[in-house]
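Here the complex is missing a single protein chain, while all its other protein chains stay put.
The chains carry the letters A, B and C, assigned in the order they are written, with residues numbered from 1 in each.
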Amino acid sequence: MAGNTFGKLFRVTTAGVSHGPGYLCIIDGCPAGLPLSVEDLLPDIRRRKPGQSKLTTQRKEDDLPEIWSGVFEGKTDGTPIGLVFRNGDQRSGDYGDIKDKYRPGHADYTFDAKYGFRDYRGGGRSSARETVCRVAAGAVAKKLLAREGIRVLGYVKQVGSVVADIPDPTAVTLEQVESNDVRCPEPDAAAKMIALIDEARMDRDSIGGVSELVAVGVPPGLGEPVFDKLKADLGKALLSLPAVLAFEYGNGFRCAEMRGSENNDVFVPTSGEGDSSPTIRTETNRHGGMLGGISSGEPIVCRVAIKPTSSIPRSQRTVTREGEATEILVKGRHDPCLLPRFVPMGEAMVALVLIDHLMRAKCGRLSG
Amino acid sequence: MAGNTFGKLFRVTTAGVSHGPGYLCIIDGCPAGLPLSVEDLLPDIRRRKPGQSKLTTQRKEDDLPEIWSGVFEGKTDGTPIGLVFRNGDQRSGDYGDIKDKYRPGHADYTFDAKYGFRDYRGGGRSSARETVCRVAAGAVAKKLLAREGIRVLGYVKQVGSVVADIPDPTAVTLEQVESNDVRCPEPDAAAKMIALIDEARMDRDSIGGVSELVAVGVPPGLGEPVFDKLKADLGKALLSLPAVLAFEYGNGFRCAEMRGSENNDVFVPTSGEGDSSPTIRTETNRHGGMLGGISSGEPIVCRVAIKPTSSIPRSQRTVTREGEATEILVKGRHDPCLLPRFVPMGEAMVALVLIDHLMRAKCGRLSG
Amino acid sequence: MAGNTFGKLFRVTTAGVSHGPGYLCIIDGCPAGLPLSVEDLLPDIRRRKPGQSKLTTQRKEDDLPEIWSGVFEGKTDGTPIGLVFRNGDQRSGDYGDIKDKYRPGHADYTFDAKYGFRDYRGGGRSSARETVCRVAAGAVAKKLLAREGIRVLGYVKQVGSVVADIPDPTAVTLEQVESNDVRCPEPDAAAKMIALIDEARMDRDSIGGVSELVAVGVPPGLGEPVFDKLKADLGKALLSLPAVLAFEYGNGFRCAEMRGSENNDVFVPTSGEGDSSPTIRTETNRHGGMLGGISSGEPIVCRVAIKPTSSIPRSQRTVTREGEATEILVKGRHDPCLLPRFVPMGEAMVALVLIDHLMRAKCGRLSG
Partner (left out) sequence: MAGNTFGKLFRVTTAGVSHGPGYLCIIDGCPAGLPLSVEDLLPDIRRRKPGQSKLTTQRKEDDLPEIWSGVFEGKTDGTPIGLVFRNGDQRSGDYGDIKDKYRPGHADYTFDAKYGFRDYRGGGRSSARETVCRVAAGAVAKKLLAREGIRVLGYVKQVGSVVADIPDPTAVTLEQVESNDVRCPEPDAAAKMIALIDEARMDRDSIGGVSELVAVGVPPGLGEPVFDKLKADLGKALLSLPAVLAFEYGNGFRCAEMRGSENNDVFVPTSGEGDSSPTIRTETNRHGGMLGGISSGEPIVCRVAIKPTSSIPRSQRTVTREGEATEILVKGRHDPCLLPRFVPMGEAMVALVLIDHLMRAKCGRLSG
């Protein structure tokens, strides 16, 4: 019950389905005094938007958010921010077949099993369209983080067998990420990924991949042991996104094959240019910026795996609601690869976790 | 702030440090009427206990829990279960050097950065000894789950380069897991793992690995979209454990290289032996028992990567609290590989998530 | 921070201000399968509506709710219910003076002190118009409660010095309450109250009162000691409403003058007509239906005091934002007495507490 709120101090609550009037998003706990307008939300919303390129679904969504409350005279006023997204382009005829048959890889069956019935139109509540709320809330979080010198950036690291070589994740720029349709900052890999996605699309199939997410400027001390560790909350946030099957940070799964002497990062003094720089760092960042579940001051680096789109334009075996064997051909317009549009979603969830933990950490020490 | 409580309806709160009088654990929300005694907690506590074999630390902990409240005349009575673990074997001289130097891979620096100072004795609150509370609470959760026909079992899947071949995770038995010191149910792999751990230990080093966790009998319908999806809460739960760097379920990271037609599980009718069996299943279980973040009725299968022990008995470079370069030789008795003792911890966290979501799901439909 | 969500399992989150586009209300956790339409919400919304009679403000609000999500084919589907209320009648010129001066009895100064500035238009977030969300959510809760045989009813017990004599609160009917403008079920007292309110209005003043709230059919066992006792959550719920200064249940403040032998309710066997009737009751109900913070099965009876409207159409001394002495004449259309419109608000909060605790109590015992 009641799983539609995220965060403890910076709280996001959403409602809405893809084929109803629209989505509601309430951000509760945003500090007062932040300049905010619809324009602040649009860049990331556009990066998430369907129909950006041939790599993404050709479905069109208007996605223009409206700020109904929480902003007064151009600044947040400390009261809950109410966002409204009206649904636009709904081809109501597209979902006839999914009413009675379960799409493989989708939540149709599990929603029915959970609630007894479901809004089958466009996936109802399980539609990834709800992530537009997360991306908007994440844009607010990013703006708050920027004031503290924290920047969150994601990109596509892998599509199918193509893995981009990105030796320094912290050197990647937004411009590099946005320079191509697949959002991979390494141009050669990007070209190969695009070809691979196109190939999958031509084969009436889809393909998976990996996104890497980086946060720089995160001060040491974020994360609340023993259960609300920063790594745990980042994992939860990213795994709550549709199609994410895996999460790792730092060395991640590779640590299984390593020895302690290879995996440990040794501490080193910093040259100490300027007063504000931290005086202690690690020589390497195999720990992905978190030790004991608390940020170390090193960049946070994590990765998630996104499965190939479950909706593929070919006939698949399945069963009806009554349990009889049948076939289904999922209609509609779907992304052949979810990765390009995932990037702003992933960034949003990282930003929501960081702002929440930043606010929590401020309570950790006595003032004065 | 305040990160020491886990769960929404079945809530576990812990306090304590490794070198104080002991640990406190309060389980709030356990239904009334469950037969419960210390004996129910002991098996898993013993599996977690240090000093079981040469593969684990030779440190001795008594770990005998006391039930102070919540159980009356042999049954839980609906009021909070209060558990007490007294600390035993504390070699107070062991931690002299870690007071002023930061151990690589540990939370010493991040705790200092967070709170201004730290209890350095044995790692203080960051000591993995706190997991004894989780394992005890998990044992209560397991007993509740067993009444619903749900069983949680973990084992070691990989140590270093040795990966056990376990074609059917649901066929693994507790007896197989407990049949060797490394807790790998495949005997040949187990033997190789043991050799590998021993080799690392002889080299004054440590080694990482992967644990696989399986839950069978989970009914369809657990998990609360859009944020408290079952996959998200499992990820958080397991990532909150010490040394866990990665989490995946079903195809996990392998999905990145797959196509939709390879990754999707098709639905099939079941032969339907008996009334209570589910009538709809999937032919394969690449989805690890969760679709749309909700359990599908198929077994839940997930994996986590555990890093090689950070404490290795060799000198490592580091800095002092004042930021000066130095070396540290971490004394004490440490596991050369964390995997064998991780298994009950991982099971406990999975059990805590499942009981919490089972209770939440019961509110999801109108009765009658 | 983040105080705009109410409830643990049946969760209501609201946003909106009186002079923006409207209000958003998200109900998360409503069980699936409840028939629900806008018509279910309208009766209580109309009882709360301004401009019902000369006893209430002549301000007009449209208050027609829209259900944007959570209802499919006429029934709740388990996903969050999204409600939208568009603001209608906004006389934007009315609030000029309150921008720079603090209205006595209002939250103008405290909002400024809290956030640094405030949306002064019509009180912004402190406007009682936000209670329209609560009343709508309460109507959903009431419908769920009705399925369990629980009915919540409120009425006006006192206005100024006029106290209605209502010997059996459980015998009051909705028809009696709605039979007059002041919502007092005792006709003679109602007439005197109406005269008193009219007198206050003529004097350019306002007047306070007491509302009594009754819930019948509440099963024994609701309430979660030691902190989330039913009495505590009812108190919080009602005190969270604007203008409520006091809460009591059962004997309430009168218990201060009583002896234990006068205040205790003795238990008696019931005649036991029918299987489903409780077998144990109390002879009297001085305890207002709660013992040890848990419902006893007897009717829940509580009372709240509502202060006289702070906005009175006469000049009052105050200070400017800069702290200089001045006078203010609060314009606009205000209720001379808040009591008549309070009744549905009070009922809503009681209903929200009861449904939340009913859902929580279901987890308290093992099934089977």
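The rule is simple: a residue touches a chain if its C-beta (ideal position, glycine included) is under 8 Å from a C-beta of that chain, and two chains touch if they have at least 3 such contacts.
Values in this document were obtained by computation on a predicted structure and should not be read as measured data.
Note on the chain not shown: across the whole complex it touches A, B, C. Summary of contacts with the chain left out: across B:101, B:114 or B:236, the touching residue is B:114. When the whole complex is considered, the residue among C:145, C:312 or C:350 that touches the unshown chain is C:312.
Contact with the chain that does not appear here is found for just one residue of A:3, A:29 or A:50, A:29. Residue-level contact of chain C with the missing chain is found at 1-6, 14, 102, 104-107, 109-111, 113-116, 125-126, 130, 158-161, 200, 203, 205-210, 219-229, 231-237, 239-240, 242, 244-270, 279-280, 282-283, 287-288, 290-297, 305-312, 314, 316-319, 323-325, 360-361, 363-365.
Across the interface with the omitted chain, chain A contributes residues 8-9, 29, 31-34, 78-79, 144, 147, 225, 359, 362-366, 368. Touching the omitted chain from chain B are residues 1-5, 7-11, 13-17, 20-24, 26, 28-29, 32-33, 66, 68-70, 72-73, 75, 77-82, 84, 111, 114-119, 124-125, 359.
The definition used in the following text is that only the chains that are shown with their structure count from here on.
For the self-contact between chain B and chain C, the two sides draw on mostly identical residue numbers; the shared fraction is above half. Separating the CA-averaged centres of chain A and chain B is a span of 26 Å.
Chain A and chain C have CA centres that are 39 Å apart. As a whole-number value, the distance joining the C-alpha centres of chain B and chain C reads 45 Å. Shown for chain B are the residues in touch with two or more other chains, namely 225, 363-365.
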